[in-house]
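One protein chain is absent from this view; the other protein chains keep their places.
Here is chain A:
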Amino acid sequence: MSPAGCSHVNGYKVDNWKQNLRVIYQCFVWSGSAETRRRKAKSCICHMCGAHLNRLHSCLYCVFFGCFTKKHIHEHAKNKRHNLAIDLLYGGIYCFVCQDYIYDKDMEQIAKEEQRKIRSAVLIQVTYTCSRVNQTPCLRGLINLGNTCFMNCIVQALTHTPLLRDFFLSDRHKCEMQSNSCLVCEMSQLFQEFYSGHRSPHIPFRLLHLVWTHARHLAGYEQQDAHEFLIAALDVLHRHYDNGKKANNPNHCNCIIDQIFTGGLQSDVTCQVCHGVSTTIDPFWDISLDLPGSSTPFWPLSPGGDGSTVNGESHLSGSTTLTDCLRRFTRPEHLGSSAKIKCGGCHSYQESTKQLTMKKLPIVACFHLKRFEHSAKLRRKITTYVSFPLELDMTPFMASSKESRMNGQYQQTVDVLNNDNKYSLFAVVNHQGTLESGHYTSFIRQHKDQWFKCDDAIITKASIKDVLDSEGYLLFYHKQFLEYE
């Protein structure tokens, strides 16, 4: 095994060899998409004996797969004088002349890049499956600087968002802003602090100051709304990402915030006369759900409602579930005669129904239970208990599932094979108290079954029951399976 590589690869390194090699890695070694996996499943068998085991190798010069153990690939190499093959299990390159695996710097580079791509995608799923993974401790309390518990909870949730953590810890933000007022830089710093291994509480005064500077409506020492803070923080991070260069072009943003949090909400308006449908899709960072007990009427549960264990939520007699709220959110709504819409098909104002469904799901879905009512007459907090699950399947609320639902009736068509819409709970923000004086705390998930309660500077171990029994104000869910595109 010579570290200097072998000279026999020079015959291979011609024309578009780099791209060809990448394709081989992406299709047959480290397949990251559903399409490449299907192809790999079908075609990766030995061309001589049909086995998929026996250390299958692929010839680098032509489309030939052969067992290594049974020497089928060796025969091919000899007959065709194709001296290079790649190990489909580990991606190593074998040279039949040297009779060993060789390490060519250029090829290694390509292999590493392709492997990194799939590693991060699969890894997300596994973090919540293993009970112990090599991770540095990252729990630190946050000092309350004067009613700043609303900010502390959101910081705890964001620092424990897996993809966001990976982004900030791999130092991918190159700042070009002049002054020290870039929020992305500050978040970077914050992540470094959290993962430094220090256990003492952190004092987030710089973050607070930056938030006051960039989101004036949140400035001051009064208690603020954690949800408003979340949206403001995401907005500033999104704007600062490219150092303000992209200004007002929300549709062409590829910042980390958009990649993780942005979903697409489809709104279908159906004309009651000609049944023509007008569809729009709007981006969203969170879903705000109305609760029973608010002044807006909550849709009564369907007859099959008490059997609603779609997401395994505990249905203590009569209690509302997150699924109920989502069903209400995505139900068709008659807009009434006072809100007629101009129909493009009828060319006149007609009554219509409107329905919201999810067109595109974000990697992190944040649900906001609208507990604070600020209507003209009253300002109050709705403390109705809403039970929420550890694992959530969003399939019934997708635009694609809409066809199976009739007006007002809910049919369960849970597609077990479709893993794309499955989510895991990883953070919960709770509010205790009243509208006038209250306190925010959060529950954060670490590894599979370990939850911790974060009450400003105090971190304590919590049980899953503690989490699921809590009132719930902001619920953070993370997609279970990620595709690399």
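Following the convention adopted for this analysis, a residue touches a chain if its C-beta (ideal position, glycine included) is under 8 Å from a C-beta of that chain, and two chains touch if they have at least 3 such contacts; residues count from 1.
Operating definition for what follows: contacts and distances are computed from a predicted model.
Only one of "ER membrane protein complex subunit 2", "NAD(P)H-quinone oxidoreductase chain 4, chloroplastic", "Exosome complex component RRP40" or "Transcription and mRNA export factor ENY2" fits the UniProt record of the hidden chain, and that name is "Transcription and mRNA export factor ENY2". Here one chain is not drawn; of A:W17, A:Y61 or A:Y101, the residue touching it is A:Y101. Contact with the undisplayed chain is limited, among A:K42, A:K105, A:K174 or A:K461, to A:K42. The omitted chain makes contact with chain A at the following residues, 1, 31, 34, 37-38, 40-42, 44-45, 50-53, 92, 99-101, 118, 122-123, 125-126, 129-130, 132-134, 416-417, 419, 481.
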